[in-house]
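Below are the structure tokens for one structure; questions will follow.
The complex is shown incomplete by one protein chain, all other protein chains being positioned as in the whole.
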Amino acid sequence: MTSFLSSLRKIPPAVVYLAIPIVGTAAFSWPFWIDTKGNAGHSADAWIWAALVSALAVGAVALELKRASMTAAGIAILGVLASMTGLLRIVDLPGGGSGMFFLLILAAAALGPRCGVLLAFAAMAAGGVITGGVGPWLPFQMLALAVVGAFAGLLGNLTSHLRPRAETMVLGFYGFIAAFAYGLVINLWDWPLRESSGSDIAFNSSLGFADTVGTYWRFYTATSLAWDGAGAIANSIIIVSVGTPVLLALRRVQHRISPSVYFVETTADATVTP
Amino acid sequence: MTKATRPRLHALCWLAWALSATVCVLVARNAVYVVIVVLIAALCVEMHGLGNAISRAFPVFIGLAVIFALMRVALDALTGHVDGNHAWFVTPSFDLPAIFGGLQLGGQIQREVVLASSADAIVVVAIIAIFGAWNAVVSHHELLQMIPRAFRELGLVIAIALTFVPSTVEAVRSVREADTARTGGARRGRASRTFVSVLQTGLDRALSLGDSLDSRGFGHHGNTDRAERTAVSFLAIALVAVGATGAALVSNASRVASLMLIIATLAIGGAVISGSRAATRTRYRPRPFRKLDVIIALVATAAPVALAITASITGAALTWIPRDFEMPEFNLAIGASLLLLVAPAFAIRSDQI
Partner (left out) sequence: MTSIDFRSVSFSYPHGSQALRDITKSISDGSVTLVLGESGSGKSTMLRCANGLVPHSSGGTFTGDVVVAGRSIRSHHPRDLTDVVGFVHQDPEAHFVVDHVEGDIAFALENLGMAPIAMRRRVEEVLDALGIAHLRDRDPATLSGGEKQRCAIAGAIAAAPTALVLDEPTSQLDPQGADDVIAALVRLNHDLGCTIMMAEHRLERVATFADLSIRLDAGAIVASGEPRAILGTYDGAPIVTQLGAVLGWHPLPLNVREAKPFVANPVPRVSPRDEHVPNGRVLLEARDLTVTYNVRRAVASVDIQLCEGSVIAVLGRNGAGKSTLLRSLAGLVRHSGSIERNARVGFVPQNPNDLLHASTVRAELATTVRMLRSDQSLIDIWLERLALTSHSSRHPRDLSGGERQRVAIAAVAVGGPEILLLDEPTRGMDARSRDALVRAVEAHSARGGAVVIATHDVELAAACATSVVVLADGEKIADGSPRDVLTGSMFAPPLLRVLPPALTLRDLADLHSSEKS
């Protein structure tokens, strides 16, 4: 029993980070696979199910994050960053928060994927409280932003030895893509709630997968493409222009998140405590 | 109207209310029923609003939701073209390129499309209104205190984030002022300088706060190895089940999906409980869950149940898709079951007024 448990303890964090996109995508994308011919109104409870699944996924990830204890400095740094990121949400409310992206991406790139996920959760929650926007849509937003943060963190591990200029270009490009991807996914939260108008862009649960995708793409281009496009461009411009000093500032404090402490007995005999 | 500064009802009680109200508007999509729920939400804010910025901003919040909804209705009107509908009037039209779905924008504006879209829009406005009300009546401080101990790190990060909001806003103001004075109001690069300066000050403070957290015993553990192991195994089961739920949902196996969802919920619950046990942390002056809270939560939860029962007994339609300007159907029994949601508005303890 103990060996079973200890083997469970060794589940690599990557599994969890991989599980978020899968579960998240499934939860978000229910309009594409639902098939309720002749059962109008079922979309209502599907929406609740999806919100529940994403809330559970947020819970699972938060539990996994707890597994590796954070240092106090790490918690404080994330708290301050979440405060700033949450405030940046006010910059762009209807778009679902593209004002938050640049800081989240840069912070995740400097501090790693785990911090990226935790920061995304905390920033979204703090932003929700600041703007009075805590609701069933919050888990959706937290998950979507966490995916952005997790990938930014993974990308940051690769770009950290590039030259600053090149690094911010790469992250700026990622910011461009991420803003679009986030917009594409986040628009799914209220789209299916509006299925009865019969408009060419409205959700219709009796369409098949391919047609639903087509309808959604039309909906997205008509409602959000221009908005998200402007956001994505602004995003990458901001990342490229402030990226270097921001990354520098973050990397100056990075060593405090996991300090390396050496206790030396005498000059000859060194003991190392991680 | 006397405004309370501390919430009179427990945050969980309000959560039960908000979820019930959401289920009601999602199930009874008839515009009249939805408007009743919105009015109830507004009444709750009036009776229980905490008098803080968020509760004062409730009308603004609703206003934004309405503007957002009207934009969507306009868009539906421009893009909705269904054969056999009645045209109201015709506007100039053009087609989007094929890559963007080849959509026709403009042309016939159809009555049915506008009406149905508006009826849908009310539901979205209602959900936003319900949670706008929830945010206005609940103390976020109390909510954070309720976060299970298993999530203490996330909860602490959010608490710190909210605590730092005033000083961050003040830092932005004073940095901008300092920069204006220094550069004679030159705008070139000001946003970047301001941001970097505020960020550096924030990070400096974070390091000081980190020292303060450490010296005040943050992360102090007892001997909690076993509870933590249990939590981890629950977590593993939960992850598998959540993954399976996703898979089952995608492959449209709804029974399997519900089963997996239940397993996942239970496993996460187990992980939270044992994870919380692993932490020795206690809570200072927790808000007790009083008898009144229980009663109100139960009455509010009864609303969607009553709704379902009356609908199946009376056979009244819950949804309403308007074809023309007409009064929506209204069933008195269903209206009455919605009124159960008004319960919290009258739950004012005499000793707290």
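By letter and in written order, the chains are A and B; residue numbering begins at 1 in each of them.
Note that in this section a residue touches a chain if its C-beta (ideal position, glycine included) is under 8 Å from a C-beta of that chain, and two chains touch if they have at least 3 such contacts.
Please read all numbers here as calculations on a predicted model, not as lab measurements.
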| item | value |
| --- | --- |
| Residue among B:Arg8, B:Arg29 or B:Arg205 that touches the chain left out of view | B:Arg205 |
| Identified contact with the non-displayed chain, of B:Ala150, B:Leu213, B:Ile268 or B:Ala311 | B:Leu213 |
| Identified contact with the non-displayed chain, of B:Leu162, B:Leu239 or B:Ala267 | B:Leu162 |
| Residues belonging to subunit A that touch the chain removed from view | 71-73, 245, 248, 252, 255-256, 259-267 |
| Subunit B residues touching the omitted chain (full complex) | 141, 144-145, 156, 159-160, 162-163, 166-167, 171, 174-175, 177-184, 186, 188-189, 193, 196-197, 200-201, 204-206, 208-220, 222, 280-286 |
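Operating definition for what follows: only the chains that are shown with their structure count from here on.
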| item | value |
| --- | --- |
| Euclidean distance of C-alpha centroids - subunit A vs subunit B, Å | 18 |
| Interfacial residue positions of subunit A with respect to subunit B in the complex | 4-6, 8-9, 11, 15-16, 19, 22-23, 25-27, 29-30, 33-35, 40-41, 44-45, 47-49, 52-53, 56-57, 59-60, 62-67, 69-84, 86-87, 93-94, 118-119, 121-123, 125-126, 129-130, 132-136, 190, 193-202, 214, 217-218, 221-223, 225, 241-242, 245-246, 249-250, 252-253, 256 |
| Residue ranges of subunit B in contact with subunit A within the complex | 18, 22-23, 26-27, 29, 54, 57-58, 61, 64, 68, 72, 75-77, 79-82, 85, 96, 100-105, 112-114, 116-117, 119-121, 123-124, 127-128, 130-132, 134-136, 140, 150-154, 156-165, 168-169, 192, 195-196, 198-200, 202-203, 205-207, 209-211, 213-214, 218-219, 229-233, 235-236, 238-239, 242-243, 245-247, 249-252, 257, 261, 264-265, 268, 271-272, 275, 318-319, 321 |
